[in-house]
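Shown here is a partial selection of chains from the complex, left in place.
Chain IDs A and B follow the sequence of writing; residue 1 opens each chain.
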Amino acid sequence: MDGLARRYVEVRRQTDRLAEPLSAEDCQAQSMPDASPTKWHLAHTAWFFETFVLEGPPLAASFDYLFNSYYEAVGPRHPRAARGLLTRPSLDQVRRYRQQVDERVLDRIERGLGDDLRARIVLGLHHEQQHQELILTDIKHLLGGHPDWPAYRRRVPATAAPPAAAAARGPALEWIARPGGVVEIGAAMPGESGEPFAFDNESPRHQALLRPYAIASRLVTCGEYRAFMNDGGYRRPELWLSDGWAEISAERRDRPLYWRDETLFTLDGERTLIDAEPVAHVSYYEADAYARWAGARLPTEVEWEAVAATVPIGAHDNLADSEAFHPRPVAADAAAHGGLSQVHGDVWEWTASAYLPYPGYRAAAGALGEYNGKFMSNQMVLRGGSCVTPGSHIRSSYRNFFPAGTRWQFSGIRLARDA
Amino acid sequence: MDGLARRYVEVRRQTDRLAEPLSAEDCQAQSMPDASPTKWHLAHTAWFFETFVLEGPPLAASFDYLFNSYYEAVGPRHPRAARGLLTRPSLDQVRRYRQQVDERVLDRIERGLGDDLRARIVLGLHHEQQHQELILTDIKHLLGGHPDWPAYRRRVPATAAPPAAAAARGPALEWIARPGGVVEIGAAMPGESGEPFAFDNESPRHQALLRPYAIASRLVTCGEYRAFMNDGGYRRPELWLSDGWAEISAERRDRPLYWRDETLFTLDGERTLIDAEPVAHVSYYEADAYARWAGARLPTEVEWEAVAATVPIGAHDNLADSEAFHPRPVAADAAAHGGLSQVHGDVWEWTASAYLPYPGYRAAAGALGEYNGKFMSNQMVLRGGSCVTPGSHIRSSYRNFFPAGTRWQFSGIRLARDA
């Protein structure tokens, strides 16, 4: 079997596996316009291959309308906020649709691929991995809105005793100093020969100028974030961006998403809050306010990538591949990586950078050019990958992006400061 | 078996039967805040018996929160607009919950009932029948919002040839003249000995004064309504109440709900529009505008009931019991009932009466007093029952009520005029 075919099967099976703990009802509901039903993710990712890889008549007449996400060039589509109302096709029919697409794609691979088609399949697999993450964040949002906080699946006992106080705090935060000067970040243009896959928004690789700075050795913990809360963090306007203050005032927010007083909601259901764990599910506004309270700031994406590129991706077990699906306290191996830990695959780290094109950026031609470029306004960049990002989908140049008020992603905080 | 027990089983089974053609997905989704998921209807009607009939600890801890509709006296409840997000309990669990409730209620009946408990069970069965109707109107709204117009079930071929032109128009509309004077309408107080069941809002039976009037022999047909549309009905403000004009302008409405150009959506899916059928799914505003265009008006509920009480309920086969689930052209038997046809069980007929308490009305004590009385503002009365109202739930004194803009119910038009 062709390496790409094997990879195709592997990635597609993983998507199916993520939906396994869920009932047809769970896969149907849409908790908010920004989140999609699991069933829709299952169908849309298949539609992506059907549309951009396969030829011939559509497998089902209305799927172009139902399962197009945002490709204007493909045509009109079902309103995003109403995805949860598409009870037809059923979950079983969507599964069969996925199989039909799989058969055809594998058959197509077997018949031999040109560069363009190969690139489209590779893109489709990375697209699929993005949706694997979204399946988990979206179902967490759905179940987290249920008054009973039902578990996606139960691996961790709810009454897990928190670690002893000392351990609970985790290691002290260290400041890793970095020199100023010209650095190079970003990924080579997609499709450039021999280059590993990257989305178009990561390119071109280019130089940037840094001033000396320092970056925190680890993520901000729940315990530290609680100190901010206890110090009146949510009641002091001087700590907040104006938009952020308006948002927490209007929504009467006083804590991260999924927190109760001493517990939090995880994909394993409700369990005790552990101080040493990284805080997650905070907005950019909360991250920024916390940083200001701590006398620090968030790193820019250039500062972040300049450091992250020195840390091997597999520095600890991938929390998505091992199905932990929740960030963990600092592990013992940090020293090996220049003192840095929790860089990849713990929580998405809000940066101080707006999501804008890199100098020299060019979107792909055609419908796939809508993949990333048209979203370059009103969003902030997040880096690092989270505990629900597949291991093979994490890289230092990866630019994730969400509006500043977003909280349903596994988003957390790493501090920086001027040297 | 006790007559009440038999009746209980019968009614409850019918509810289950209505959900049979539906998948777990279909039963999960909520198309708008005013409609509820089928699963929620199934659970709520069981919860009603558990709460108001059974004693002892609750069968499931959170059901009081999840499945309370609007009883403030029972406690807080899940927001109405978010019922579609309750993926737990599953449809299967809800079915088991219904069985558990059934066993307990039947056991309770067997142990002998006092008057109060018997009355509560009877109320619960009428409540269940109301939700049987809502299951059908709500699922029609869900499927009618799907771009494919999928059928709830398929009994009628989609390409049914419309009847020949003459038949298509149906019989000419006749005006049945009625004298003025004092009439008596309404039902005796619920619980008064020997009286058949009625909701509290139908009582007390009381006198009202009428002026001479005439009422239409049949409902307004689709063909007649099309003539109104073709005459610019939706573009002439002088025909409309101000609120109605604002609504059709804002929503860009130009036809009844579920109409395309030559077809309409039914519970059997899309099919050809038949001119002789009664128009359905119009709002009070549309009914009122049509009447003004036709040089007529809508009847008051007193006028309606004074006439309807002379027509036997079973004047034609009940369209819900026979599972037709759509109104039909005038049948041949109208002559037998003073020239009146389509009075009971075709479409709910908008009246010119606001939903207000009858003189001397008193709500029941306790939580059940919230059943009807607290909704007596900003709604109009509809009469007659529709093609999705169970036959044993139809009576001439029955007062249905909805806001003037409502269209997802099977609501139609009967004209009246001053004599």
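In this section, a contact is a pair of C-beta atoms (placed from the backbone, for glycine too) under 8 Å apart; a residue touches a chain by one contact, two chains touch by 3 or more.
Given the structure is predicted, the values throughout are model-derived calculations rather than measurements.
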| item | value |
| --- | --- |
| Full count of same-sequence chains in the assembly - 2 placed in this view | 4 |
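Just so we're on the same page, only the chains that are shown with their structure count from here on.
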| item | value |
| --- | --- |
| Superposing rotation of chain A relative to chain B, computed on C-alpha atoms, to nearest 5° | 180 |
| Interchain centroid distance [CA atoms averaged], chain A/chain B, Å | 47 |
| List of chain A residues in touch with chain B within their complex | 23-29, 31, 39, 62, 65-66, 78, 82, 84-88, 90-91, 142-143, 145-148, 150 |
